[in-house]
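One protein chain is absent from this view; the other protein chains keep their places.
Then we have chain A:
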């Protein structure tokens, strides 16, 4: 307890406080003492039991000490034993090494004697086997051992003899191999090919062997190329004869690999295919280059490329016939496809060989990089990259020329009995051409080639073709008194006579409508083209595409959606033309006539008509108008057209309406008429009319009110979202001649 500092106590109050504090502490102490005393018996019981248990622990201590002793001695023993085992092991290793060396020594003797006999008997396999055995020995170690057992002299002689034999054998085998090659004796070639690895001449053997096979390749390729040169024009493979020749070359290599891979693997071990491929690639490069050169010469290819590129760069006006390009394009894609196929074959063979022979990942990757380099930079593949580039150029030219031809030959097409709407031939033709070109590019099996052709096709559709449509629509839909129904009948008769007759105006109208339909159909075609290409790509490449390559093609295909965006804007332009030249000039006079025929909307109850005559006239006018377009517009185009017309009617109607005066009966009369109109329009379109007439409907609500004050029941309440501003509400109310201006002004809106 803290000491009490009496010097701090300066007053009676302090003293009182101190006393209270001490009292409190006193009580606290009492509580704690009681608490401790109550625990006493419990503690004493625990102490007693503890002292009892303590006596039990003594023997445990003694036992554990003993146990520790035992473990220690065991450990010592174990260490002792394992040291002995290690020693034994060492001894055993030495014994077996010794045995090995004794064996070696014995074999050495035998080999050195055997090799001489074998060589004499021209049994090169046996001789090579002896040399091979000798090459697995550790020469310095053996010499060392021999000195110890003073056998040095005989052994030196053996070594000498075997070294001689090795060198001689190497020379002889190489000579014999070359001799066999010269005699074209395949059995002997293979015989000596098997001996090279026994003499540690793996690379030499492979090189000589592939050289030999390359000459075979060269022979057959030369023969094939000669035959190709002499192929008659009438031969059904004449157009693709060089692609065929190249195919034969690749197939030749593939066959050689197929036949000799087991031989190589058996005698040279796995992991040799990369070098074999590298050796063959040299011959392949030479031969494919010859074939492509012949192709260029025979097909007059370089000249074609030169003309086309000059024309495309606008450096010259000279053209060549698209048909001439067409057949060479087919051959180009085949040439490329075969090369891609061959590259895939090489990659697959080398990769699976590396998989089983190389375990080190880094080494494997380095070797795979070599394969990549071989397949990217090899002459065959470089030549093919050049050809592919030229293919893309020619395909672009073919596409552009064919499209231009389609434009030149553009003519109206009669609709079938179901859909009479008129289009021109250009749409079908252009999409046919584009699809043909892209599908052809798929044959090439080159992802970059396909992407480039898709890009170019999108360019043609988005620029050239859309511009064509736009320019045609820019000519406009000639207005004039002639009804479209008449234009249609002109069209009908012109179709019957096979060509357009009649006035320029009629011709232009038909032309305009046809192009509006063309634009609409084109948008459908773009979507259909995309779907059909998705499938064709899957068919052409199967599972050969990596996700990256798939992505690349998909991204290029998305260019088609840009085409549709452009076409949409062209279509919108067409409709705006139609609106200003066909819809507006019609709708306005009809509406004028409608309001004019009923001289006033300030009418008495008995003048109310259930069946408004003027509305009937308006509706029958509109009906004829819509029907005249329905027959010649495509269904979607017609839908868009009606929707556009409905918007225009609502707009024009409001304009005229705002100039008319009403009383309530007049308002009800107009309400009735508007409902009839909306009823008709709803029946003639699939679009919702209600929304387009929302403002008019709301105006009508105001026109049918009994009192101005009723506005308060509608305004700002209920489910009606008002399309009219407060000012417009007042303006409409003012149209009611029976409402007082003051009341309207007083309205709180």
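Remarks
Rule of thumb we're sticking to: a residue touches a chain if its C-beta (ideal position, glycine included) is under 8 Å from a C-beta of that chain, and two chains touch if they have at least 3 such contacts; residues count from 1.
Operating definition for what follows: contacts and distances are computed from a predicted model.
With the options "Ras-related protein Rab-30", "NUBP2-like protein", "Vacuolar ATPase assembly integral membrane protein VMA21 homolog" or "Density-regulated protein" in hand, the undepicted chain maps to the protein name "Ras-related protein Rab-30" (source: UniProt). Of the candidate positions A:562, A:636 or A:652, contact with the hidden chain is made by A:562. Taking the complete complex into account, A:389 is the one of A:389, A:476 or A:639 that touches the chain left out.
Screening A:136, A:313, A:359 or A:683 against the full complex identifies A:313 as the residue touching the chain left out.
Note that of A:164, A:265 or A:448, the residue touching the chain absent from this view is A:448. The hidden chain makes contact, of the residues A:244, A:410, A:462 or A:506, with A:462. Counting over the whole complex, chain A has residues 313, 372-373, 376, 382, 385-386, 388-390, 392-393, 396, 447-449, 451-453, 455-456, 458-459, 462-463, 466-467, 470, 551-552, 555, 559, 561-562, 565-566, 569 touching the chain that is not drawn.
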